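Only a single protein chain was left out; the remaining protein chains are all shown in position.
A and B are the chain letters, set down in written order, and residue numbers restart from 1 in every chain.
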Amino acid sequence: MTLATAAHAPEGGTTAPAVRIRDLTVVYKTPAGELPAVSEIDMDLPAGTITGLVGESGSGKSTLALSLLNAVQPPGRISSGTVEIDGLGDVVPLQGDKLRRVRGGQIGYVFQAAQNSLNPLKTVGKQLLDLGRSHDVDDLRALVSEAKELLGRMGLDGARVLDSYQHELSGGMRQRVGIMLALVLNAHVVVLDEPTTALDMITQANILEIIRNIHAERGLTTLVITHDIGVVAEVADQLAVMYGGRIVERGPVRSVLGEPRHPYTQGLIRAIPRLTGDIDQARALPGRPPTLGTIPERGCVFRDRCELRMSVCDTVEPVLERHADQLVACHAVAGQEPDGGAPTDDGQEQT
Amino acid sequence: MTSGAPTGLSTTRGDLRRNFWRGVWRVLRRKPSRLLGVALMLMFVVMATAGPMLYQRPLPRDPDNFFAPPSLQHPFGTDFQGVDVLSLVVVGSRYVLLTAFITAVITVVLGTGIGLFAGFRRGRLDAVLMRITDINLTIPGLPILLVLSTVWQFASPWEMGLVLGLLGWGALARAVRSQTLSLRERGFIEAARGLGLSTPHIVFRELLPPIAPYIAMNLLMSLILAVWAQVGLFFLGVMPVIGENWGVMLNRAVFDFGAMTTAARLPYMLAPLLALLLLTVAIVLVVDAMDEVFNPRLREE
Partner (left out) sequence: MKGFARRLAGQLARGLVMVWVVLTFTFVIISIMPGDPVRAEYENLLQQGYSPEQAEAQAAMLHRFRPTGSVFEQYVDYVGSLLRFDLGQSLYSRVDVATVLADAAKWTVIPVLLGTVLSFGLGVVVGVYAAIKRSSKLGDMLTMSGSLLRGIPDFVVGLLLASIFATLWPILPRQGAVNILYEPWTVEYVLSLGYHAILPVATYTISAYGGFILAMKSSVVTVLGDDFILAAELRGMKRSIIFRYIARNAILPLFTVFALSVAAVFSGAIFIERIFNYPGLGMLLIDSIGRRDITVMAGALLLITVAVIIANIVADLFYSVIDPRIRRAGDRV
């Protein structure tokens, strides 16, 4: 892939690859045996869309994101399932040099803003060159000018940023550098892990706008992981809500936020005054999310915090079923609308 | 000292203390090596306190038996005068352990005092104290001790311990200061001030207890350093080779009686060395156990 094509990325997302996750399970090795952090997840990232993935810490959302790059860190491992990306095939069996080239080359990953994702001892420019060399870029000069252009579009002085060390950049600047590094090699699938955490409100808005713009310009397929439902409301087209290693609800952002069906999604939205408009109506979700060791083996993972708990929730795990625009995994919701829809093709019962 | 109980941590409540001892016992039982460490430690303490009383002075000589090889009667053989080497080791332990203990106490008192004071007061005084600490840390201690020995013989453990303690407090002072500063950052001092507590109360009741475990471990570690420093000093032979201690034995064995050139005389040198190594191992094992008592996070493994 040459840089010339990178500069003139296709508009409209017609050629952006889609990502298909099927039956993905990721387990972590603990003294109590291998425990699943992500259980039998099916999910699509439609080409050219921004998908938001929301969940509390420990819900498995970061693990799911890392699986997209087949980069789950030990003691965790992908125990089953496939992650298919158009043009690449399944990334789960990839290994060694092949896998390395996919990372950064085809799939860009942007770290959480609070994390230091740059080597403190090298300037951004030198790390950019290291990146180019790692991916056998012949024309390093073109790479640098591409990087400068990207940084310029994000409102930074490219030459100056490339000559800076990490400690000389602010949080918002670092985050833009991270986005630049993820895109400069012309990756078309981009994962943003908590892109605005630890940034102030103005910088947050700024970064979100950059994400939107660049996404549209380059026709990317983007996954934004966040615990902040407001972030998703601003940038995403699709929304998936994760709880206890499972996706409990997903669908177009407007319908999920406008008419949340799963009691967990409803709780999440109620907890945010920004979305409900009235701070008196904001209500924190009672209880705590499960950890690796406390995820129940059978039944619904959310039942302990659920207002609509029924006896069937203790024994049978609900599967994603279509209700209007969205897919919801909840017995209570299914019971309210017995004819809400047939199970979807990717939501077959597996227990 | 015998079972790793830090003196600074004694609480007034009986049940807390009982829980603490139960924790100590659990930690010791988990690794037999730790029990061994405590046992060795006890053995050395008994050796240093009661041991010298077991032998008549001067130590009995066997004039027909110079440099005898190890036997049942003399487990480590005899020295150049036919004196049993084991008895020399036992008698010599008192100077070594007492000096080490005095050194460790002085190190801890000075290091903790200066570190706490600097971290508590901050400002210019802190800067001055830390410059002094830097000098204490970088100054070449051993050469200075050697030069000092031209006018001072360090005949008693008290003198030796005082000098070693005065030279060795820097590292602890630095560590205690940074711990004090981090407690300050967490708002400890401001909160205590806000409650109207007096400065001595803040220093001794609020600041000292959280860092006491660290200090207790440092006390043990500086015991090791003090043991080796004084033995090394006597071993070099710069100071008059008199008195009963392991360093003097090593010096005689190596430089006067050719323990290094004649294989048959090696046991004379190895006996004090073995005692030193065992003492070091004992202290390291006790420190290891203490580490786990005070840092329960490690217990889970």
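Observations, loosely collected:
Here is the rule we go by: a contact is a pair of C-beta atoms (placed from the backbone, for glycine too) under 8 Å apart; a residue touches a chain by one contact, two chains touch by 3 or more.
Because the structure is predicted, anything quoted here is derived from the model rather than measured.
Of the chains on view, those touched by the hidden chain across the whole complex are A, B. Screening A:20, A:77 or A:135 against the full complex identifies A:135 as the residue touching the chain left out. Contact with the chain that does not appear here is found for just one residue of A:111, A:243 or A:264, A:111. Only one of B:86, B:181 or B:238 touches the absent chain when the whole complex is considered: B:238.
In the full complex, subunit B contacts the hidden chain through residues 131, 134-135, 137-144, 146-151, 224, 228, 232, 235-238, 250, 254, 259-263, 266, 269-270, 273, 276-277, 280, 284.
Think of the hidden chain as still there; on subunit A it touches residues 66, 69, 71, 73, 100-105, 108-109, 111, 115-123, 130-131, 133-135, 165, 167-168, 178, 181-182.
Following the convention adopted for this analysis, only the chains that are shown with their structure count from here on.
Between subunit A and subunit B, the centres computed from C-alpha atoms are 56 Å apart.
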